[in-house]
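Notes follow the structure.
A single protein chain has been removed from this complex, and every other one stays in its place.
Right, chain A next:
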Amino acid sequence: MTQITQPAPEGSAATAPALLSLHGVQKHFGDLHVLRDIELEVTAGEVVVVLGPSGSGKSTLCRTINRLETIDEGEIRIDGELLPTSGPGLARLRSEVGMVFQSFNLFAHKSVLDNVTVAPIKVKKVPRAQAEREGRELLERVGVADQADKLPAQLSGGQQQRVAIARSLAMKPKVMLFDEPTSALDPEMINEVITVMTDLAKSGMTMVVVTHEMGFARRTADRVVFMDAGRIVEIQPPEQFFTAPRSERAQDFLSKILDH
């Protein structure tokens, strides 16, 4: 198997300082080596899409970035700061990293508006009136403003995921992580979430997106990270990756998913 871990040369992004950097990251689940020698730098404003077969470690990679998964070795830096292992320092860095989950994870007992305002009010001590005003603006932006007073369970999956994106944005994060945001959605709801994500990318948000949406990767990604068996196999701009993948593993993966 060809292993290409060098990032492809690219324009301005390569010279800008990294907003997010993973260096020498290793992780095991028991005997299983789920992340091997991970080296990745993401610059401000960049959209990185992580692709790979299931079990390749891409979700785990995404979850290590805000330490929902611990790592065994290596270092992760956010805006130059080393990710602390616990305590208030970790909480503060997490508040600067937005996370969108496959299963939405909206707070089930809180209204849509409360979901969006609770963290700014309690964590960042934003006055309630301001948090609610900004929260409503965000709900407007993701197209669910008319659902503000409902409970999450009363919303469709697509609406819930858009609220989850708004909830993360309410903390004004430096970077947003998406862990398979459309995998739990009915097909007709995928587009409404992808549209919100595309708008977000256009607005200059730094994003790391684990997904199976090849269309999104192709149109919106600045770089595609391809993972297999816990390793980053190649990093390429999307056009090169989809038309001329360098590694056999990526060629094999693409032949399987692009065939049908």
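Going forward, contacts are C-beta pairs under 8 Å (C-beta built on N, C-alpha and C of every residue); 3 or more make two chains touch, one makes a residue touch a chain; residues count from 1.
Just so it is clear, contacts and distances are computed from a predicted model.
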| remark: Choosing from "Peptide/nickel transport system substrate-binding protein", "Fe-S cluster assembly ATPase SufC", "Glycolate oxidase" or "Amino acid ABC transporter permease", the absent chain's UniProt record names it "Amino acid ABC transporter permease"
| note | Which of A:Ala44, A:Leu68, A:Ala229 or A:Leu254 touches the missing chain? It is A:Leu68
| Of A:Ala44, A:Ala119 or A:Leu254, the one touching the omitted chain in the full complex | A:Ala119
| field | Of A:Ala108, A:Ala244 or A:Ile257, the one touching the omitted chain in the full complex | value | A:Ala108
| Of the residues in chain A, which ones touch the absent chain? | 66, 68, 86, 88, 91-99, 101, 103-109, 118-119, 122-124, 151-154, 164, 167-168, 171
